[in-house]
Structure formats: structure tokens, C-alpha cells
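One protein chain is absent from this view; the other protein chains keep their places.
Letters are used for the chains, namely A and B, taken in the order the chains are written, and counting of residues starts over at 1 for each.
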Amino acid sequence: MNEIADLTIPAPKRSALNIIARHLAIFLALISAWEISCRLEWLDPLFFPYPSSILEGFWRLYITQGNIWSHLGLTMFAVIVGFTAGSVLGVGLAICVGMSDRLRRYLKPYVIVLEATPRIAIGPVIIAAFGFGWTSKTAIVMLVCFFAPFVNTLNGMISVDRDKVEMFRSMGASRIQTFSKLLLPSALPEISAGLRLAMASALGGALVAEFIASNAGLGVLITQYTGTLNMASAFVCVLTLSALGYFIFRGMEAVDRFIIFWADRDRIEAVGRKRLAAWHSRLGDRP
Amino acid sequence: MMDRLSVHLQSLFKHLIVFACVIALWEGAAAVGLVDVILLPPPHAIAGSIWDLYVENRTIYRHFTITFYEAFAGFLIGGAFGLALAVGSSLNDSFRRYVSPYAIVLNVTPGLALTPIVIAWFGFGYSSKIALGAIVCFFPIFVNTLIALSRTDGDTLEMFQSMGASKGQVFWKLRVPAALPMIFAGFKIAITTALVGAVVAEFSQATAGIGVLMQRLSFALDMSGAIAALLSMSLLGLILFTIIEIIDDRVVFWRRGSRMEAVSRRRLARWKTSAGSSSGKPIGRK
Partner (left out) sequence: MKHFLITSAISALVAVGPVAAQELTTINAVMPKQRSANYFPLIVGEALGYFEEEGLEVNLLPSDTPIPFVNFLRNGQADVAMLDPAEVLQALAAGVELNVIYEVMQTAPDGIAVSGNSDLTDVEQLRGQIVGLVSDRDRVTMQIALDARGMTEDDVTTVVVGEAGPTLAAAFRDQTVAAIAGSGPDWLAIQANGIPVSLITPAEVSNKPGNTFAVASGTLEEKGDLIEGYLRAWSKGMYVATIAPEVVARMAQDAVPEEWEDANFGQQYLNNAIRLNVSVTETLGGLNTGTWESIQPAMQKFGLITDMIAADKFLAPSPVEAANNFDRDEIAQEVQAWKDANM
């Protein structure tokens, strides 16, 4: 997922507007081609809605009927709560397990097997056991968001340079100090990568929960609209999900840059300056 | 060599002991009533179902083949598109710039959301499952191939260019071989993703396949059968993954020492004969 940033080549500044204009032109060309194909009945309008009706759908779902907002809110609620709970649990458990080498070795195969099991298969069992409601839905998202942070945190803690651990020990650092000053910071890149993976699958997990225990949410809307072949509205919902996914992705990138500040030069300088000032004030002198 | 084997055996043995303990705990919990046996059957019931499915009824083989075919076909189609677009993007900067946004949008849209639409489009039959598999596995292949082809070692590239290599030669002799490991990593991710896509589509609407079997069994409240089907799904994923691993091993031969030697020897022999026929004297090391 980190590689997506590499996908888009940074454009030379002076023709940035040019680039955007060209992107827009291509987009509009594709859309027009689609619209024309529909009108000429090359594409079955029953299955491929006119772009104009999709646009109309956006207006209808967001403004006139406004029914998409509550569903959007419900889906996002499940995503955020489930993600937070799941990743906190994942990181926390990994830290505990990471401290014990033996535990980690024996746990590994089971984690792998559980991780490989498609969540859509486990979902029904959770709901059958705990019933409908947002608790079950959040539980499913939690399950989805647990593994990546768990596995990654574990990996991060293990791959710490042995020499550095020795050095800390030789300087008489306590377990807590070793943990907070060495293990945790070295593991942070991996942890952050794990969090990003979890966030990426959180949205999918919420949808799984909705498809199974459909009370409300974007997944429910999509099923209803496709069931009545109201493809335009279904597309609107899917595009909303894409937009959500995109914002989540960008958001996680920002969080990543914030936490792993040493990857970015400006950030490193800023944080360095702040810490120097704090250190100086603690020592009681000011340069 | 024997030491290594015995070390492996020892760790395998330890893992088996732990596994046996877990199973025993599970059985105990089920017997005592801690675990809801209707929702989560005890291991012996699951074993019984596995026996039923694989030996007694033998129904599972047909479903297994169908899902295998759907996943593999989806992988091939999605892979073909991914490779083609990635290669095009790596060779032409503008192409890359214009294709990327659409690829990203496809990536951030959860595949599950597209399932009802894909099924409505393709109707009943295998095509909808293959299509969904292809859609979800397109992106990993695309992004891995693109990144891999773009990250060329600057020094090696200079060397090639100083020797007067053409664009085609640079591409086929430098970029592609350097990219292959990462491309195959993308394949591995993609094929498991394609399986999940095919199964998700089956859950929605399908006549046969492991997903259908699992749904049928869980609907009839035969949870041990459903879990057996689920394990079969994991087995299928493992098989697909191993197929790619085997191909990976043969194509990216320089990763394993023994393979590298074998291929080098063969190529040297071929080179010697072709060189020998032109100049009569063998060039290269003896």
C-alpha cells in the first residue's frame, strides 16, 4: 500500500494545471463515450446506467431524499469504532506476546490460519451468536482489524537490532525503558503499516457485516438498489464507498507521516527543535 | 544435514504437541458446555464431516474443481490486464499518469460492494464469479509490476546504456529480470485475493462451488460440515498459492543456489555450442 505514492509521478510544477486539465479532458471523454453508448443502446441501459442518471442519483440521494447520510454515518461508525478497538487489541496483545519468545513461536501458525480465513465466513457465526445490532457489526470489523496490527507489531518488535538491545541492557536500562525507548520506536514503521492495512480492510469488514445482518448502512442500500435494478443509485453508493476508501487511505498516510516522523526531513527538524527546547528547559538553561 | 533435519523434526514435534493440546482443550470445553456446540462443533464432529465430504459422499470434489477454475480464470484475466497496463505505464509516462487514478479508485473500492452489481451485469453462471475475481486481483498485480519495473538500479542501467543496448534490450534483459521477484510476489497476493472474490460472488448467487456448499451446509445448520467446507477453502487457497510458488521457483531461478547452478550449466552448454559453431574455439570459463 505504501507503493501507491510511487504510482503517481510528481508533475513538474509549471504544467500542473496543464496536467489536471488533461486528466479532466480524458475523464470527460470517457464519460461522454459511456453516455453515447447508452443512448445508442450499445450498452444495455438496464445494466449500465447513463452517467447523467448517476449524476442525478447523486443529487437525489445526497440532497433531495438525503437518505444516504444516515446509512453513511452508520457504516462509518462501525468502521471507526471497530478499527480503533481491533487495532488497540491487536497492538496490545502483540506487545504482550512479543515479550515472550516462546509464546510467539507457538502462536504463529494459528494466527496465520485464522488470518487466512475469509471474514465473510466468520461473520454469520458472530451474528448468530450475538444477534443483530451494532455490537455484532463492530465485533466483525474488530476481528477484521485485529490481525494486521497484531502480526506487524510482533514482527516489528522482533526485528530490532540485537546489538542495540545488548547496548541498552549493558547500560542498565529497565524492561520498561528498553520497551519504550528502543522496541517501540523501532517497531513503529511496521506498526503503522499494520494500522494502514487494517484500515484498508475495515471498510470491507463493515460491508460484510451489513450484507449479512442488513439493517442499515451503505451495503444495504447497494443490495436494495441492485435488487430493484436501480443501477444508477447503486453506482452512487459504490462511488461514495470509493470516495470514503480514498479519504481513509489519505488520512492514514497523514497519520503515518506524523508517527514515523523520521522518514520526512522537515518533520525531523521540527520535532528535533521541539525536543531540544524541552530538554534545555529541563536542564534549566537557555541558549 | 541430519542435524538440520532433526532440528526441523523437533520443532514440528513441538508444534504438534501444542496442536494436540488445543484440540483437547476444545473438546473438553465442548463437553463441559463452555462452548456452544451448535454454533461451534467439537473437533471430532468436524473430523467426521471432513470424512463425509471427502470419502463417503465425495460431493466436494466437483465443488472444489468449480471454485478452483473460477479463481484461476479470474486470476489469469485480472493478471493479464494488470500486466498489460503496468507494462504500458512503465514504458510511457503519460499513460501511467492517466491510468493511475482509475487504478487507485478501483483499489479503494471494497470488492464486496461491487458484488451485487457484477452479478446483475453478468447474470448467473461462472462469468460473474470469474469477473469479480479478476476485478479484485487486478490491482496487486498492477501495482507490484509497475513498481518493480520502475525501480531499476541506476548503475546497471548506465552500464547497459554505455554498452549500447537498445530500449528493447534494456527492457527484456534488465528491467524484467530485476522485476520478476516482485511481480511474482504480486501474483501470490493476487491469486489468494481472486479466490476470495470468487467465493464472495458464490455466496451471493451461484449454483455450485465451495462457497455454495458452505452456505448450503450452514443454512441446514450443519455447522461441522460448514467448517469442513471452510477448511477446504483454505486448502484450495494453499494449493493455488503453491502453484504460483512452483512457477516462481522455476522462472526466478537465481534465488535458489542449486537451481541457479543447474540453469547456468545449461546456458553455458548452449552458449558453447552456438559459439563453437561460429568460431571453433570455446569462449568462457572451463
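Please note the rule applied: a contact is a pair of C-beta atoms (placed from the backbone, for glycine too) under 8 Å apart; a residue touches a chain by one contact, two chains touch by 3 or more.
Owing to the predicted nature of the structure, the values given are computational and were not obtained by experimental measurement.
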Tell me which of A:85, A:111 or A:128 is the one touching the absent chain. A:128
For the full complex, which residue in B:102, B:172 or B:219 touches the chain that was left out? B:219
Considering the whole complex, which of B:112, B:137 or B:206 touches the chain not shown? B:206
Given the full complex, what residues of chain A touch the hidden partner chain? 46, 124, 127-132, 212-215, 223, 226-229
Mind pulling the chain B residues that touch the left-out chain? 37-39, 119-120, 123-125, 203-207, 212, 215-216, 218-223
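FYI, only the chains that are shown with their structure count from here on.
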Measuring centre to centre with CA averages, how many angstrom lie between chain A and chain B? 23
Can you list the chain A residues touching chain B in their complex? 3-4, 6-9, 11, 19, 22-23, 26, 47-48, 106, 109-110, 113, 116-118, 120-121, 124-125, 128-129, 200, 203-204, 207-208, 211, 218-219, 222-223, 226-227, 229, 231, 234-235, 237-238, 241-242, 245-246, 248-249
Please output the residues of chain B touching chain A within their complex, sorted ascending. 14-15, 18-19, 22, 36, 39-40, 93, 96-98, 100-101, 103-105, 107-114, 116-117, 119-121, 143-144, 146-147, 150, 192, 196, 199-200, 203, 214, 218, 223, 230, 233-234, 237
